[in-house]
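Every protein chain but one is kept in place in this view of the complex.
Should a chain be cited, it is by its letter among A, B and C, assigned in written order, with residues numbered from 1 in that chain.
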Amino acid sequence: MKNHTHAVSTDRANWTVLLILLLLTTLSVLAIKLQVGAFTVALALLLASVKVTIVLTYFMHLKFEQTILRVMVGGVFLLFAIVIGITFIDYLFR
Amino acid sequence: MTYTSSEPLNYLNHKTGLWSWLTSSDHKRIGLLYLYAITIFFCAAAILGLLMRIEKMAPGQTIMTAQTYNGMFTIHGIIMIFIVVIPGLAAVFGNIFLPIMIGARDVAFPKLNLFSWYIYIFGAILGLYSQFANGHSPDTGWTFYVPYSAEASSNVVIALTAAFVLGFSSILTGLNFIVTIHRMRAPGMTWFRMPLFPWSLYATAWIQILATPIIGITLLMVMAERLFHIGFFDPALGGDPVLYQHLFWIYSHPAVYVMILPAMGVVTEIFPTFSQKPVFGYVPIVFSSLAIALVGYFVWGHHMFTSGMSYESRWFFSLLTFIVAIPSAIKVFNWLSTMYGGSVDLKPPLLYAISFIFLFTIGGFTGLALGSLATNIQLHNTDFVVAHFHYIIFGGMGFGFFAGIHYWFPKIYGRMYNFKWAYISWGFLFTGFNLLYFPLFVIGIQGMPRRYFDYDPKFQTGEFLSTIGAFILIAGLAGMISNLVYHARKGPKAEANPWHGVTLEWQVPSPPPHENFDEIPVITHEPYLFDKPATK
Amino acid sequence: METLFNQGSNLAGGVDRAFIFIFSIAIFFTVGITALMIYILVHYSRKKNKNPQQFSGNTKLEIAWTVIPLIIVLVMFYLGWSGFAPMRKVPADAMQVKVIGRMWTWDFDYGNGKISKELVVPYQKDVKLNLFSADVNHSLFIPAFRVKEDVIPGYNNYLWFRPIKKGTFDIYCSEYCGLAHSGMVAKVVVMDSLEFKGWLANLKATGNQPEHPGLALLKSNTCLTCHSLDGSKIVGPSFKGLFGRKSTVVTDAGEKEIVADEAYIRRSIEEPNAEVVKGYMKGLMQPYKGKISEADLNTIVDFFKSENAKQ
Partner (left out) sequence: MSTNPHAHENLIDSDTGKMGMWLFLFTELFLFGGLFLVYAVMRTKYAADFHHAALELNAFVGATNTVALLFSSMTVAMSLTAIQQQKSGKAIGLIFITLLLAGVFMVNKYFEWGHKFSLHLYPGSDVMKTLPHGEIVFFGLYFMMTGLHAVHVLIGGILLTLVMFKIGSGKIRHDHFLMHENSALYWHLVDLIWIFIFPLLYLIT
């Protein structure tokens, strides 16, 4: 495991990722301005999640990392989602 | 400690002087630094406990005022929970034995390890300081429930900072252990060839990492509330006091498993050694540890059944609480089966380990009475709860710790304690413990609330018996600690493997050399095979 | 186990059923496990058994001791849930009493300004308690009735019960609420419906009377957390009958007799530690010198004078 090769992402790839991220940011701003109704919050969070996934995968190189790290990151986000969900069993049914 | 030059070099004597200890990144020395600090704080908090018991010997004021009493149970809780029990087993035995048991020379980040000890000491000193600063000890209880903690005039902010700092130390230790286990296992040591104590530390470490930050941010929010009048929890500013309880217990319930899981790991090492027989059900024990860590994450609400939570979440949390009891039951049955058919040798470590099973069983079953909705209504916040968690934490984690220190003592110091002395101290400890806490179950059911300075005379019999138990318990503690302290220096030389254990720590000299192994061992089979040598 | 079988309300039966089941199982298993351990220690001791068997698992056993406990705890859960569920289903026609918890006393408000220090309820009638907190968290606990619910500021928590025994029972505060937490106790009195009606009719309406501004000042400065109005001793001396009272005070120069006149009351507010009534602790009250206005001082003194005049 010593000589783990680091995959090197090119500048061009990084620029592409940034452009996609900026596009998604614009999209979420627009979505809010246009008031797509009850799903505004859900949409904003969805777009944010997509952005976060992209940052994790490319900028933070998860794509090139050991599998165990990807499992851990996924597990941590899942755990947090469950904790929020369980808390809301209280608040939604009050 | 003085060693003659004729002794072989080991981690205790390869460098000498206080400075060499305070700057050592050797995991074994750091473990001992934790051990000494924890012992001192444990004794201090135990004395506070005794004083509270004396106060409650009779109704009304006996030796202290209500204010003193309230401050005392707060600081007793803060010291015992944050300074003694949470770091406790993991930081002491985890540090000393995790790397040896997996065949590594040290933890993954040795300097970070030392750093977390310093953070720990800093937090501990802050905690003590909060008791004395401005002449006002904090009096909120270790749970810091708002709005009281946001309003009380005592040193709450210092105590909160101390808990925050201690949490940070706990996180760093957990982080270190996870990486160590992932990256530093000896060649051939697959996950399922790893001994069970490291497995329990692994499950524990995940809780430390993923739950502790929640209490960190919660305490920061309470501080923000006190210092900047931000209203997260204060209803006058739109805050929600029950939300605080959610956040607090999202951490503090898993924290109970940070306390008990390593203790389970320790006794799991002890049963096979003293039965000379493989662990019964290695895989089920591994998965029960992981299940406890995972499901233990989702049951925090059972501390809040009377708080005004929604009906749905009350029964949801109750159901999950019962589910999380199953892995603990599995462990108990596996331990018993490990001894069954073995060649059982009742040496002090095993005596403490079976006391652990007995006390933990009582603690566990009373926990079920607390997890059941109907009975919880009667028992919540009574002395029954106090008795229950002392059976779990002191009877479980505490006796697990005592079992561990008697088990590994010859390895740590290369010397042996006095058995007779150990048996007698155990007798006092065990009797005193049960006399101290069992009466609290009874008066708890009758309705005696906890954290009461004064009480109805009808509860006096129970309270009185409990106080007598406290004196016996303290006598047992004094006997046990003096036996160990005295023989750490003056005891007869111990063999490298006095109990005929098969895990890796018994294959190195006692005390172990500075870097544990001259040559990293190669592991060829499962642990706990008593008819085969541990390594090739 | 006196309280366990002293079932004061309709809800106690369900709770005790769960108790009996859980504790029976607990005793059975604890005794069983302990007996098994002793048997192993004796029968397989190293003296007798030099050759340990080397088995290391049994899948059938593992399944058995996973499934059987699972079934047992699910029964426990069911009993706990079925004993608890009625506690959240309040009968629609239940009599409503508003309960106010404050440091460190309970007020039971029957409406129309009728406030009692004791919870008096009619025998065999459904009673709903609406729980409100004036300051921090409290918890209303009636052990004999097996009911408990936290009293949380900003929350409209509630509980209900139907008393099935006449008599007097304890009420405790079971959520830690500061200095005199253990003194926050009261009684619930269960009496016949007719008797209850008479009691309620005779209860003086004190809640609707306009409050003396001096009393409001005492409340807002949380004086009443340490000084009672009803003569009971909390942390400091009671305010009841304060004006003109003779007491012995301890000063730096020694003990002396004083009469609580206007000057003394003012001194005690501004410099409470200079003259402390004998038997009380020094240093618990903060000096108000410079923190309280002259007008407020006058109002407070006036309140004590007017209280004195009433008696």
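Keep in mind that, in the parts below, a contact is a pair of C-beta atoms (placed from the backbone, for glycine too) under 8 Å apart; a residue touches a chain by one contact, two chains touch by 3 or more.
Since we're looking at a predicted model, the values are computed, not measured.
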{"item": "In the full complex, displayed partners of the excluded chain", "value": "A, B"}
{"item": "Sole contact to the chain not displayed, among B:M72, B:V85, B:L210 or B:A403", "value": "B:L210"}
{"item": "Contacting the left-out chain in the complete assembly, out of B:L237, B:V283 or B:V485", "value": "B:L237"}
{"item": "Touching the absent chain when the full complex is considered, from B:L51, B:A133 or B:L175", "value": "B:L175"}
{"item": "Residues belonging to chain A that touch the chain removed from view", "value": "1-2, 4, 6, 8-11, 14-15, 17-18, 21-22, 25, 28-29, 32, 35, 40-41, 44-45, 47-48, 51-52, 55-56, 58-60, 65-66, 68-69, 72-73, 76-77, 80, 83-84, 87-88, 91-92"}
{"item": "Residues of chain B in contact with the chain not shown", "value": "105-106, 108-110, 112, 171, 175-176, 178-179, 182-184, 187, 209-214, 216-218, 220-221, 224, 228-232, 237-240, 243, 246-247, 515, 519-520"}
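In the analysis below, only the chains that are shown with their structure count from here on.
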{"item": "Chain-level touch network, classified as line, ring, star, complete or other", "value": "line"}
{"item": "Distance between chain centroids, defined by C-alpha means - chain A, chain C (Å)", "value": "48"}
{"item": "Geometric centre distance via CA averages, chain B-chain A, whole Å", "value": "37"}
{"item": "Multi-chain contact residues (two or more partners), chain B", "value": "242, 311"}
{"item": "Of chain B, residues touching chain C in the complex", "value": "65-67, 70, 139-141, 145, 147-148, 151-152, 235-236, 239-242, 275-284, 306-308, 311, 314-315, 318-319, 322-323, 325-326, 329-330, 332-334, 336-337, 339-346, 354, 357-358, 361-362, 365-366, 368-369, 371-378, 380-382, 442, 445-447, 449-456, 528-531"}
{"item": "Contacting residues of chain B [partner chain A, same complex]", "value": "182, 210, 242, 246, 250, 297-298, 301, 309-313, 316"}
{"item": "In the complex with chain B, residue positions of chain A that touch it", "value": "68, 76, 79, 82-83, 86-87, 89-94"}
